[in-house]
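All protein chains but one are shown at their positions in the complex.
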Amino acid sequence: MIAAPLERVVRVFARPAPWWSNISAVAARELRDAVRARWFLLYTLAFAGLGLGISYISAAGSGAAGLSGYGRTTAGLINLVLLVVPLMALTAGAGSIAPDRERGMLSYLLAQSVSRWEVLLGKYLGLSLALLACICLGLGVCAGVLALTGAGTSTDARSLLWLGGLAFGLALGMLSIGMLVSVLAHKGSVATGTAVFLWLLMVFASDLGVMAGVLALRMRIETLLAVGLANPLQVFKMWSLHAIDASLDVLGSVGLYAADTYPHGLAWMFAASLAAWAVVPLVVAGLVFSRRSGV
Amino acid sequence: MIAIERVTKRFGRATAVDDVSFSLAEGDSVALWGANGAGKSTIIRCVLGLLRYRGAIRVNGMDAARDGKAVRRLIGYVPQELGFYDDLSVGEAIRFFARLKGLATPRTGGVLSGVGLEGQERKRIRDLSGGMKQRLALAIALLGDPPVLILDEVTASLDACGREEFVGLLSRLADARGAAGTARTMLFASHRLEEIQSLAKRVLTLRAGRIVADEAAGEFVRGHAGGRIMRIRLEAPECAAAIDVLRESGFAARLNGVGVLVPIAESRKAEPLRILTDASIHVSDFDLMHEPGPEPHKEATP
Partner (left out) sequence: MNPSRFIMGLLGALVLPCGAPAQPPGAGGVSPLASRIAAAAPGDTIEVGPGTYPGRLVIDKAVRLVARPGPDRPMLDAQGYGDAVEIRAENVELRGFIIERTGSELDGENVGVRVLANGAVIQDNELRDVLFGVDCKAALRCVIRNNVIGAKDLDIARRGDAIRLWRSDGTLIEGNTIRDGRDSILWYSKGVIVRNNLAERCRYGFHLMYSNDVTIEGNTLRANSVGIYFMYSTGVTVRNNIIDRNRGPSGYGIGLKDTDAFVIENNILSGNRVGMYLDNSPVVRTNRVLIARNTIAVNDVGMQFLPSVKGNTLTGNTMLDNFEQISVLGRGDLSDNEFDLDGAGNFWGDYAGYDADHDGVGDTEYESQTLFENLMDREPKLRLLMFSPVQQAIEFVGRALPAIRPEPKFSDLYPLMRPAGATLVAPARAGGGNIWIAAAALLGVPSMIVGFAFADRLLARPAARRNCPAMGGATA
């Protein structure tokens, strides 16, 4: 009669569960796993370390001429975010489904009373929280150092908060793409490789393509802006500059064109682009995942 | 409790399950018997909603494909080997799966003592032995006291000692009644006679995705107690030819690392050797084993 005490214990604690219960359970597990994982620590350290370097160098540079308060740190941090955050989010997403499938964990998980959408959304939620923690930690260390050295201004404070938020927005899109890759790929290593390839593509190849378009095809400004709006990295960059500088003229004619043509709608366009990148790949991933036979 | 109607599952051009129908009444305990690749696991994966299939599977009246989540809520599942995030601690794993089953955080200590894992809750899964892992999987499967238990070759990765212990645990469980006073329904895949003997009430024999026999457990065990497999050592180039001639004569010969395996009835032990000799295939050695273990095994059949 071994089951008797077991049942007693379990019954006592049984409660009807809310609809998000499974999602949050998967999310919490994924988050915990991520926080313990090496990539999280590594990326956080890299992010915070490079951010610190940038803050320190900018502060020292402008201090030499008595210049300060221009949010110079921000420019360097934008660059850093553009490099690190997509890589981090893409690889995190790529590592969400495929390796589990490979090691048989996924079929065990899906044999439980949980739907595939719940697993996917839970993982997305957990990983996005992990990414948010990583981003905030990195930027928070920068802010802390700026505060401690007295080099920070309210411009920097505002910029850092904006950067944190927008970097998270970028991370959501990249995570979504990474998870789609992970659902489609059969092996973890393939997923990670594809993610790194996509990272290279988005960080370098797409911009090189734009350069080629401008230099060789004399792309028009409207076309350039459209291409920029379609690229989540460019959107992050433009939105950061827009929010922090209240203008896009640093980006030359295209920036001016954008700011003049859409004085009010620009932020919404940025938001729409980032949101689309966060939602569409995830929905595609969910549809593929939930309709697939096998795991 | 479980009704499987004309289920067919194809992987590409290969048919893993071919138009299979059977059902389990409440409290029934059915074993799926067959060689690797006969379709046992595929049926189980269909019931769990891990695969799409043609046909219909109902559990407690609910469609397994459409209401997969609700169906799985009724099922406790123990896989061949617990594949789960192995840096989780035992307690964390229990709490995680309890949440998925919609249970409030259970007192893990009680759950674990039920399967003989008391005091292990802070241990990481990766530090558990194979037997302890299977006990943990069983503890997880029993969370929430599901009316159906599905076991997929749960002892396959255990050593002899662990196997015996685990089967003992399962048979005690099979005898126990659920809290609602009804007996658990069990569906399990196995290719071990002793498991079937101690757990099953009925045995379905599968071959190439079809059910070829549906017997009461006692009858099955009697039929198989004398069942033997002859392992014939051959030179590698001759194996294919040997299988061909044996199959022509009605033997279900199959390839094995060092030769050919031939299941044989009690009275025909010499026949394969004769056929091979007639076909001028040289037999260097042979031995006899109990069906269907891959390794010779010497334990006495009760």
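Lettered A and B in written order, each chain numbered from 1.
Here is the rule we go by: a contact is a pair of C-beta atoms (placed from the backbone, for glycine too) under 8 Å apart; a residue touches a chain by one contact, two chains touch by 3 or more.
Model, not experiment: these values are computed from the prediction.
From the set A:Ile23, A:Leu106, A:Leu120 or A:Cys136, the residue in touch with the chain omitted from the display is A:Cys136, counting the whole complex.
In the complete assembly, the contact with the undisplayed chain comes from A:Ile221, out of A:Leu45, A:Met105, A:Leu184 or A:Ile221.
For subunit A, the residues touching the chain absent from view are 2, 5, 9, 28, 31-32, 35, 58, 61-70, 72, 75, 78-79, 82-83, 129-130, 132-134, 136-137, 139-141, 143-144, 146-147, 150, 152-158, 160-161, 164, 203-204, 207-208, 210-211, 214-215, 219, 221, 224, 228, 233-234, 237, 241, 247, 249-256.
By our rule, only the chains that are shown with their structure count from here on.
Contact residues on subunit B toward subunit A in their complex (touch as defined above): 45, 48-53, 68-70, 72-73, 75, 77, 79, 81-85, 87-88, 96-107, 110-111, 113-115, 139, 142-145, 169, 172-173, 176, 178-179. Taken together, the subunit A residues at the contact with subunit B in this complex read 1-11, 13-17, 21-22, 24-26, 29, 33, 36, 103-105, 107-115, 118, 292-295.
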